[in-house]
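The complex appears here minus one protein chain, its other protein chains still in place.
For clarity, chains are labelled A, B and C in written order, and residue numbers in each chain start from 1.
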Amino acid sequence: MPGNSFGHTFRLTTWGESHGPAVGCTVDGCPAGLELCVSDIQRELDRRRVGQSKVSSARQEPDQVQILSGIFEGRTTGTPISMLVMNSDAKSSHYESIKDLYRPGHADFTWDAKYGFRDWRGGGRSSARETIGRVAGGAIAKLLLTTAGVRIFAYTLALADPQAGPDQMLRAQVFDFEEIERNIMRCPDIKVAAQMVERVDAARRALDSLGGIVEVRAQGVPPGLGEPVFDKLQADIGKAMFSIPAIKGVEFGEGMDVATMTGAEHNDPFMRRDDGSIGVASNHHGGILGGISTGEEIVVRLAAKPPASIARPQQTVDRAGDPATIEVHGRHDPTVLPRLVPIAEAMLAMVLADHLLRQRMARLR
Amino acid sequence: MPGNSFGHTFRLTTWGESHGPAVGCTVDGCPAGLELCVSDIQRELDRRRVGQSKVSSARQEPDQVQILSGIFEGRTTGTPISMLVMNSDAKSSHYESIKDLYRPGHADFTWDAKYGFRDWRGGGRSSARETIGRVAGGAIAKLLLTTAGVRIFAYTLALADPQAGPDQMLRAQVFDFEEIERNIMRCPDIKVAAQMVERVDAARRALDSLGGIVEVRAQGVPPGLGEPVFDKLQADIGKAMFSIPAIKGVEFGEGMDVATMTGAEHNDPFMRRDDGSIGVASNHHGGILGGISTGEEIVVRLAAKPPASIARPQQTVDRAGDPATIEVHGRHDPTVLPRLVPIAEAMLAMVLADHLLRQRMARLR
Amino acid sequence: MPGNSFGHTFRLTTWGESHGPAVGCTVDGCPAGLELCVSDIQRELDRRRVGQSKVSSARQEPDQVQILSGIFEGRTTGTPISMLVMNSDAKSSHYESIKDLYRPGHADFTWDAKYGFRDWRGGGRSSARETIGRVAGGAIAKLLLTTAGVRIFAYTLALADPQAGPDQMLRAQVFDFEEIERNIMRCPDIKVAAQMVERVDAARRALDSLGGIVEVRAQGVPPGLGEPVFDKLQADIGKAMFSIPAIKGVEFGEGMDVATMTGAEHNDPFMRRDDGSIGVASNHHGGILGGISTGEEIVVRLAAKPPASIARPQQTVDRAGDPATIEVHGRHDPTVLPRLVPIAEAMLAMVLADHLLRQRMARLR
Partner (left out) sequence: MPGNSFGHTFRLTTWGESHGPAVGCTVDGCPAGLELCVSDIQRELDRRRVGQSKVSSARQEPDQVQILSGIFEGRTTGTPISMLVMNSDAKSSHYESIKDLYRPGHADFTWDAKYGFRDWRGGGRSSARETIGRVAGGAIAKLLLTTAGVRIFAYTLALADPQAGPDQMLRAQVFDFEEIERNIMRCPDIKVAAQMVERVDAARRALDSLGGIVEVRAQGVPPGLGEPVFDKLQADIGKAMFSIPAIKGVEFGEGMDVATMTGAEHNDPFMRRDDGSIGVASNHHGGILGGISTGEEIVVRLAAKPPASIARPQQTVDRAGDPATIEVHGRHDPTVLPRLVPIAEAMLAMVLADHLLRQRMARLR
């Protein structure tokens, strides 16, 4: 089974290279009858687009989406929804001079190892432009989830802070979710957001880049989603998040810190909610127990490595293995975090849409 | 697509409940011609078995595996390999009294939410006995990988240390991989192992349980494994690990700590190895770049929450939502870490076996 | 993706060789809450069993099924249902002498070509004993369909008639469906059934075997089942039927004869039924239009080649390619038709169960 599709019932296939004619995707499995128009997709793509602010790449692309199939009179028909975005600002000349060098931290070497050669223009298919298809698919998933009362949002939780010393992060302290889309870092803490922007500026001046953490949440998820035993909800979300470029760690609820906890601390007591339904008194578990949603908020965090493209000279080798010094020019983000926010939302939305549909088959009628 | 299968080309399906007649699995897609006998499977199952030491549950099961198909004259035939283990020491009476209560931290509530009812005997299918099928499948994957020069091993890296204060861990300092299978904690640091055993004893006396971290490594993985873009190697490994019960965090290489690093620190320079091949001078990336193996050691860490079954009274509700106090008796592990080691190895082995086979299709011949 | 699984949402995996310890299967994706007991499975297996009459093989096997998982208190739990049947009457000695010869019409040569070697005992995995898993899985699918008002049945429609000359068949003229299970040919026409038994006896005496046709019907199928465009209902049924050993032709409705018809003859006019629903005035289309069920009876016919095992000497070669004469002893059916009936029913039942579940995802709620 080739690797460019995701999901079982709500299924996305993406295609396209950074400097090819276009990038796009097909969503298969969206139920018939969902109200959908181009602006629903465009709104999310605009959030992902580069050139939105000084913290992201200067590449200018309108990223205007076209819907080519699957919609009739404003509603999905149950057939595949094909979408594409033309590539308009591809400057391959930046890449021509380094096409035989392996950029550190990039996929140049591994793609050659896999396929024997690669489309080196703009990173080819390993470019972040591939995520356009994900965000487009995720926009449809979000609409579907909205009809079920599910809301998804993400934000920049933390950013590396080299000025504060090794292993330090700038981390949101105050969580004002209305603030997220108002600042260019998409951080819920307005003060920390300002500090983050300063650090990103400093990193760019230092010809360096910064890692960080995005947190994604889903509210209103009905209990019961997730398929034992391999397609547990956290397994499918974990896969979704680790399929995003640059992600090196994923955690739910207390995350890696569960390693420091005892059972008495971590167990969340069940209780009766005011509306009579069963809930939990705390949410250490992050919304999933035994691989199945509990109805509590799902909380996921992703650690993104610092972007590999930095403007300073780096040691590497060429295809023949001969040592070389490489300077990566082009238009690169010193941080991917704000743009990672809509991508992470999209991936979570698609997993939940998939499991929302799969849950329809769990019981006899 | 139901959720009890894993992998695309090397494909495992597990079945069975804790207190049903048996648990087992089918491996489909193992190439013909692999030398395989029962003891290859049994050896790994013995490592997973409970009752091996004082740090694990007192349930006594020989867990003797039978191979029912797919082998002829000592070699795999290319047909499905069916294996089963009878359940011999199931004591359902422990569970009868609490069958209408939702154990905190367990999947009782979520399974009821999903299916409307559940097999409450011993946790039913959400029991850790399900992992027998994984370890059996992983044993075959390991044999297949051995023919390609790949070696996989795991160990207990860290354990919660409640006596040292909140958020503290006992963590291996010295890595003697020969030591792993010699101590009951499967920790590569003999001194830390002894401390861990003490803490586990203390936790049991305190009617509590402990979280921790297992680290898994794969050596000798050829460069080129992993399928862009959704079936990236870390995506499939991430899914595999998050499908294991109790896992709340998964990370590769520097893991969550990449959030505190800069690009200049994290990028691993490419270099020519002594044998002329291309490698990297450091392994911050943990063996995978762009979703594809680099040939360096793959390094994964899993954070396991403290086991939810603790012997002290806990607040909860019953199926009707009425408040209740629950005391979970039975035979439970105060830590799952040593038994998690072979399970994590099995899951990594199956992902790599799957991608080793998938890589056969990457290029024209 | 290995080839031993069938179906997307109601998914069967079979395993086992003719002379291995057992054959069996796992059904994954059966919804929770279906009432199911061993006798529901056994009843169907008894219909498939050899040794039922003088028209089938003399091999004596009780084929007693065990259910190992997925049932609790008489109902399916939503988890995999594992079933097995021990192989009790395997006589490999019949096969030892011909293990290096390629039996004409059998899969010996092709399995060697594929895998390099094969389990030659009793045909190994290419034996008809593999269909035990299909019939067991189909029995569950039938129960699920029954809850939706769908009824499936099949019968022997025609048998080769060598005494009447080339290209002649004995074909049922009268269709009394109550008659099917009363005669050993499972033919709905009692007179033709008697003639068929005579021909089978004659074929056995002539050390020969006979081909024929089975017809399968599904009544009460709701309109709307089938997934455009590749998983059309006839595509999935076609695959199901062609996966049964010995099938060389499959047709729906008028079948191959549509090649002789005009549009005016073949088109079925739509009309209003007495109950107000929309139906068709005739059923040339065989219950499926555009790949989707119409609500009319689904009618499928399968042509089974004459069994390849005949007791007369035949020309062939051995593994080295050297010419040889082979005499296939053992206990073989001169016709497979009566035993094909429950197998064909099982395959149709599984396709319809699969699409019944898939249809749950077609529309927004």
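Note that in this section contacts are C-beta pairs under 8 Å (C-beta built on N, C-alpha and C of every residue); 3 or more make two chains touch, one makes a residue touch a chain.
Just so you know, these numbers come straight off a predicted model, no measurement behind them.
Taking every chain of the complex into account, the absent chain touches A, B, C. In the complete complex, the residue from C:Leu68, C:Ala218 or C:Ala303 that touches the missing chain is C:Ala303. From the set C:Lys54, C:Lys91, C:Arg182 or C:Arg312, the residue in touch with the chain omitted from the display is C:Arg312, counting the whole complex. For the chain left out of this panel, the touching residue among A:Ser69, A:Ser97 or A:Ser277 is A:Ser69.
Touch with the chain that is not drawn comes from one residue among C:Pro21, C:Pro62, C:Gly220 or C:Gly291, which is C:Gly291.
Residues 1-6, 8-9, 14, 102, 104-107, 109-111, 113-116, 125-126, 130, 158-162, 166-169, 203, 206, 208-213, 223-232, 234-243, 245, 247-272, 276-278, 281, 285-286, 288-295, 301, 303-310, 312, 314-317, 321-323, 358-359, 362-363 of chain C touch the missing chain (whole complex, contact as defined above).
For chain B, the residues touching the absent chain in the complete assembly are 1, 9, 29, 31-34, 76, 78-79, 144, 147, 228, 357, 360-365.
Touching residues on chain A toward the chain that is not drawn are 1-5, 8-9, 11, 13-17, 20-24, 26, 28-29, 32-33, 66, 68-70, 72, 75, 77-82, 84, 114-119, 121, 124-125.
In this text, only the chains that are shown with their structure count from here on.
Shared contact partners of chain A and chain C, listed by label: B. Look at the CA centroids: the one farthest from the centroid of chain C belongs to A. Of all residue numbers seen at the chain B-chain C contact, over half occur in both copies; the interface is built from largely matching residues. Per-chain Cα centroids separate chain A from chain C by 46 Å. Separation between the centroids of chain B and chain C, computed from CA atoms only, is 40 Å. Shared interface positions of chain A, defined as residues touching 2 or more other chains, are 1, 9, 228, 362-363.
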